[in-house]
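Removed: one protein chain of the complex. Kept in place: all other protein chains.
Now for subunit A:
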Amino acid sequence: MNPKLSNRIAISILYVIASTIVVILAALLGFIIISGLPAINWHFLTSPARAFTAGGGIGIQLFNSFYLLILTMIISFPIALGAGIYLNEYAKQNWVTSLVRTAIEILSSLPSVVVGLFGFLIFVVQFGFGFSILSGAFALTFFNLPLLTRSIEEALAAVPNEQREGGLALGLSKWETVIHIIVPAALPTILTGVILSAGRIFGEAAALIFTAGQSAPALNFTDWNPFNISSPLNPMRPAETLAVHIWKINSEGIMPDAKAISSGASAVLVISVLGFNLLARFVGHRLFKRFTAG
């Protein structure tokens, strides 16, 4: 076979593979969104779910998903940032560092249902947090931490060494160089990583079933005191999220419009995750432009 022909064959095979992936994704998204879209309206997005009658919404679940996401980020981002800075800027190449790296890799490959069960034993039972947003946020932190740490570490590693030398040559300490130069320089990439991991957290169900719980008690959206049990901000209340709600409707939903609600909720979930991805691109691009071209 001559090289020209083999090249052409290779290229066509690669094209076929690439377009297959795109087609699968498009079909999947198209199916979910088209079948879910008719169910979505303002009432659906804002009203509480109903267990036995038709006409329920996903308002509380949607709020829970976002609240859980924010709490998880508040807990996991500082830890991941610290770990990323340590691994990339300070850690020496020795067995301790490779132990830490291996631990992070193992943590990231744990099945989320195992993380959920572990969270159940530790936070729900042992620490007595009960089925609560807080338990869920801690479980999701386990789930999120390895990937976030890795993406922050990579973002820092992408900052050229000349920047570090420049800082040190100006008489900055290593810590000042990291905080005032390296982290700001890596910020666009770090933010992209944060938003992408937000998408993953948002869609997570298995780790939450046993930690944040499967019930969504009615909330009083006029009461913003986090210590009241019906307040949306109370971190100690059980909180079924959107992804858990979808799972639950499909396994034991007995309301007459279960199918429509499930499709609608799935579409909302997928659109939100897509939104996170687009936002990540947009924010990363904008920040990059601001830093490089005024």
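The criterion applied here is as follows: contacts are C-beta pairs under 8 Å (C-beta built on N, C-alpha and C of every residue); 3 or more make two chains touch, one makes a residue touch a chain; residues count from 1.
Operating definition for what follows: contacts and distances are computed from a predicted model.
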Answer for the undisplayed chain, UniProt naming, from "Serine/threonine protein phosphatase PrpC", "RagB/SusD family nutrient uptake outer membrane protein", "Phosphate ABC transporter ATP-binding protein" or "Aminotransferase", is "Phosphate ABC transporter ATP-binding protein"
Only one of A:Ile74, A:Leu170 or A:Leu278 touches the unshown chain, namely A:Leu170
Which of these, A:Ala39, A:Ala185 or A:Val268, touches the one chain of the complex that we don't see?
A:Ala185
Residue numbers in subunit A that touch the chain omitted from display
92, 160, 162-163, 165-173, 176, 180-181, 184-185, 290-294
